[in-house]
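First the structure, in the form of structure tokens, and then the observations on it.
Partial complex: the chains shown occupy the same locations as in the complete assembly.
As written, the chain order gives the labels A and B, with residue 1 at the start of each chain.
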């Protein structure tokens, strides 16, 4: 039996839940939100769909205890309205709100006896993932964030468009913060098996900026993003359930930097099975270190963050 | 190649699009919304998900001409905010807005050369489906509405809960308006193959009311509904593509009443392949006639509605 939990049932968490239910990916799904009316509404809407689906998913509402035997817990809390896409704060608009949420939910998650893998989508993602790990005290491999998994998808899309191919044919990674200090490690990027440098005339700076600003491009029209990020969260959860040992760019704890930061890692039943250390250029290494340093600086100052640092 | 269109990219239309893309149901998807920023944002969000999906869907934006060779067009326009769930108007809160939308989009759909099946989700569903048929002049079988397909799912859910079984084991239909005058035709309802009357102690009036109020129960917490209604729309579209000849309760044109109203019909490549005439009780027949009469009265007064009546 596959059993997941989702905390935070705004657009992202609800879309995660819908994806899981629509495709029969899980047998039981624990949905948690402080807004009880919202949580109830999401369950009702999902249950209403059930007679039109070939699969059946049992939805359990607002019961932390039910997380005890869940394999995966996806945290999608936050208030997208707090993100000011016109300010340099970007995803840090949710910093104050979400750190408080972490302090609220972390002990509840621990108390539930949850023994699975915690996947964080909350923003700023790397900071909150790190904070969640510290406040739960869970082993670092058991906590990771969606990080640059989506940014990398956006990079793949934009590079695919620029080279006239499907983004699925683009390999390589966006590293660093799921935020302004992220960067495309172009040394890792290939298109149809050929290094990106073989494709003349590409404006790599623009492509990198397109990936970085991808969320804001979506928010400019719909005020939030949900489809792609939910898809990313679900794919990672499936990789955990299947112990798939998939190579994915996520927000993982890197002991070299003492914090979580976006980089390729292997995902399996233990969460982060290992980090993938590619030979980055010196510039890329420096960008990664700088991004990680920034993330760490934002975590270290949070209340209680020193305990499990 | 499967090609669908969706007009109206609010929560419902966008969730329809996401469901189609997430599961690779269509190869091409035409997305149309007057709010160009919104339409662009939905496309960006869906395209961002593509590198994380095994399937690929080409999304075409705001191009009516692209509907010329689409098999199915789902209309999900409207402004859910106009529905006042605390007033007796219910879904008629969108009546003024959506009739104007019909007059706007119908000639554009006709001009596109669209030759497929039009599935309406707009509210008030039966009225707007009828109006869409009249204003497009399309054959009546080629236009139908989701009608009571969702209300029937809700009835199945609530009856399933009351009898301790899966709603999928409940057969039977909600007839009439996708709105206040709908009713459960209890004479058609069975649970695990046994007529509902074999289950003593059920409060059928309450179960009927639960189904009727299902949308409002969801809206009370999330201010709109999307997951179940999008699922219903997608299932009907799939039945058209596959020429599945599936028996489903939808809003279909019944010549007996001269309007669209919720009843079981057979769905295939021609849209409504036939109506299913069950032996209703006299009371049920009267309720259906009354509901249809109400729907017709609301369509007949609309500008231009007399032309193709």
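Here is the rule we go by: a residue touches a chain if its C-beta (ideal position, glycine included) is under 8 Å from a C-beta of that chain, and two chains touch if they have at least 3 such contacts.
Just so we're clear, the structure is a prediction, and the values are computed from it rather than from any experiment.
Shown here are 2 copies of a single protein sequence; counted across the entire complex in this file, the number of copies is 4.
The rule we apply is simple: only the chains that are shown with their structure count from here on.
One simple way to say how far apart two chains are is to compare their mean CA positions; for chain A and chain B this gives 34 Å. Residues of chain B that touch chain A in their complex: 14-15, 18-19, 21-23, 35, 37-42, 44-53, 56, 149-150, 152-154, 156-157, 160, 166-168, 170, 214, 217-222, 225-228, 231-232, 235.
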